[in-house]
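For this view, one protein chain was removed and the others were kept in their places.
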Amino acid sequence: MPDSRFHTRAGPFTLAVLAAAAAAELHASADPDAVIEDVAPLDAAGRHDLSFLDNPRYLAAFEASGAGACVVSPRHADRAPPGMALLLSRRPYMSYARIAQSFYPSAQPEPGIAPTAVIAETARVGEGCRIDASAVIEDGAEIGRRCVIGANAVIGHAVQIGDDVTIGPCAVLSHCVVGDRVYIYRGVCIGQEGFGFAPDAAGHVAVPQLGRVVIGDDAQIGANSTIDRGSGGDTVVGPDCWIDNLVQIAHNVELGRGVVMVAQAGIAGSSTIGDQVMIGGQTGIIGHLSVGAGAQIAGQSGVTRDVPSGEKWGGRPAVPIGQWHRQTVSLSRLARRRARDHE
Amino acid sequence: MPDSRFHTRAGPFTLAVLAAAAAAELHASADPDAVIEDVAPLDAAGRHDLSFLDNPRYLAAFEASGAGACVVSPRHADRAPPGMALLLSRRPYMSYARIAQSFYPSAQPEPGIAPTAVIAETARVGEGCRIDASAVIEDGAEIGRRCVIGANAVIGHAVQIGDDVTIGPCAVLSHCVVGDRVYIYRGVCIGQEGFGFAPDAAGHVAVPQLGRVVIGDDAQIGANSTIDRGSGGDTVVGPDCWIDNLVQIAHNVELGRGVVMVAQAGIAGSSTIGDQVMIGGQTGIIGHLSVGAGAQIAGQSGVTRDVPSGEKWGGRPAVPIGQWHRQTVSLSRLARRRARDHE
Partner (left out) sequence: MPDSRFHTRAGPFTLAVLAAAAAAELHASADPDAVIEDVAPLDAAGRHDLSFLDNPRYLAAFEASGAGACVVSPRHADRAPPGMALLLSRRPYMSYARIAQSFYPSAQPEPGIAPTAVIAETARVGEGCRIDASAVIEDGAEIGRRCVIGANAVIGHAVQIGDDVTIGPCAVLSHCVVGDRVYIYRGVCIGQEGFGFAPDAAGHVAVPQLGRVVIGDDAQIGANSTIDRGSGGDTVVGPDCWIDNLVQIAHNVELGRGVVMVAQAGIAGSSTIGDQVMIGGQTGIIGHLSVGAGAQIAGQSGVTRDVPSGEKWGGRPAVPIGQWHRQTVSLSRLARRRARDHE
């Protein structure tokens, strides 16, 4: 059960209500009026809790679970323990997300400006915002409605922020335009100069970085990630992108819609990433290339040339995933043969 | 000699006192009443300084050192220059640590609350704490005794912190419970939502992250590292874990006791790491797997399956270390043969 000091629960709800929220089908044997009080992981759930099975790795935990109800794919329904009410969904994780949002809805911020917040006279803050302690909003910045600006965050000169945006504590934004419903996590740095200089042994010469960062609606940028502004033209994070922690996005990179980047990945300057591309953790993508829409790049890859739309690539340098697996197997056999020959 | 503007020295001490502190044996030729004034590296130490030899790479520096005294393994004692007093220890680095702690003890914080600190009325701060300028402690947070909360750090709603804890400047904590004697470095982010969403081309759907981060006694978390809270259940960092800078720990990861993670390593969601595991720098561990107690993972590895207790693994994908070395050698030979064939 979530710690009530940190998480405030709504409900309870009947199975019928939850099935509707989840766009799931209630199994014939389930009682639509049964009451569920909370969500919980399979191994911790009790008879008034709802859980979910998505990753088949957890089938055994599903079979042993004491959850009163569970969201599950129809193909795993017959593995359910007796007495568990089933909500059938072809997308159990999505259905669970909707149910968990019902129990733990995002709260509207309590509007208010902390006495220690520092807001420039020429800055504008929309109605319904919460500005936390020692947050700094510099001259000419414009904050939309119902935003939260976390403690000790810094919103630089002339930054534009849409409605319903959350900026985490100690995040620093400058030279950027941010859409609606964006979530910038704590410690994120957005809009600083890109890494642009003309190398010279007598002293590298800085190239002025004259662009901005533009962040689309509904994007999320994870803790301590860094996004540099364009050198000329903009760095763009498309709508609905999900960026994890400690990610680096260099100047003039353009991410399409819905791009996912897992923690510690990085993209060098001027590369273009298509819609719905998935980039694994610790992957690096060099500069000036293109990854087509829907491509998937495995974790820890090194992408050094264009990736066609829809393909799965992996390895260093990255190649189509089948080829990478063959490389891995080939190397493994070669090494085993070598070991045998030396016995 | 350490810069006295930054480091305050105690002492001097006699060799007898230092040998006792170090659990080392004073060599027969050494004068137990000789006075040592400071510690210093081998190449900078003078006759009133104590140094140490641990890594045999520095044997030449040891032989040429002007240190008045040195902690050294018995097996290197005969390489000492004439006139150097020896403290013999089978664990020279440990012995040196104890001696350096004698000369440079951790100071108790001067208690006090900076006038610009912002502490919610419902927060509790134990006796003997030092709360630095513009630190923010939100409602319901509880801080133990003799803690230091650095300048501009943010302790979120209801966070629980034990005794003798140091939180660095600009660190941000929420949704977490922290043990005693923990050291959270500057810029660290703990307790933010994990990277959990149901992917959807029409807009990824956030999965509420309903857990916490629990950090055991004596743990250290390095600068700008990030630890996400559990999605349901907790993310756990066991007692005495040492985490270096820029490390990523995802939701529901569980680290046992004494785990070491070197800089820029990362662990994906729900993986379990046993006691005393050592994880090299820039290594990645994928989600939902298990690394057994005492295992050692080389730097820059990519762990994609369970690692048995006590084994050493390396490579991408990671394999037992002997196998990885054979792979490296095999590939190197193959490439050389290819070069020769093309001459």
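Order of writing sets the labels: A and B. Residues in every chain begin at 1.
Note that in this section contacts are C-beta pairs under 8 Å (C-beta built on N, C-alpha and C of every residue); 3 or more make two chains touch, one makes a residue touch a chain.
Since the structure is predicted, the reported quantities are computational estimates derived from the model, not experimental observations.
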| item | value |
| --- | --- |
| Touch with the omitted chain, as defined above, among B:A20, B:M94, B:I113 or B:A198 | B:M94 |
| Absent-chain contact - pick from A:R57, A:H204 or A:R305 | A:H204 |
| Residues in subunit A touching the chain absent from view | 116, 118, 134, 136, 138, 140, 152, 154, 156-158, 170, 172, 174-175, 187, 189, 192-193, 195, 197-201, 203-208, 210-212, 224, 226, 228, 232-233, 246, 248, 250, 264, 266, 268, 282, 284, 286, 288, 302, 316-317, 319, 323, 326-327, 329-331, 334 |
| Touch residues of subunit B, complete complex, unshown partner | 2-3, 5-7, 39-41, 44, 55, 57, 91, 93-94, 96-98, 100-101, 103-104, 114, 116, 132-134, 150-152, 168-170, 185-187, 218, 220, 222-224, 240, 242, 244-246, 258, 260, 262-264, 275-276, 278, 281-282, 299-300, 316, 328, 331-332, 334-336, 338-339 |
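Here is the rule we use: only the chains that are shown with their structure count from here on.
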| item | value |
| --- | --- |
| Centroid spacing, where centroids are CA-atom means, of subunit A and subunit B in whole angstrom | 28 |
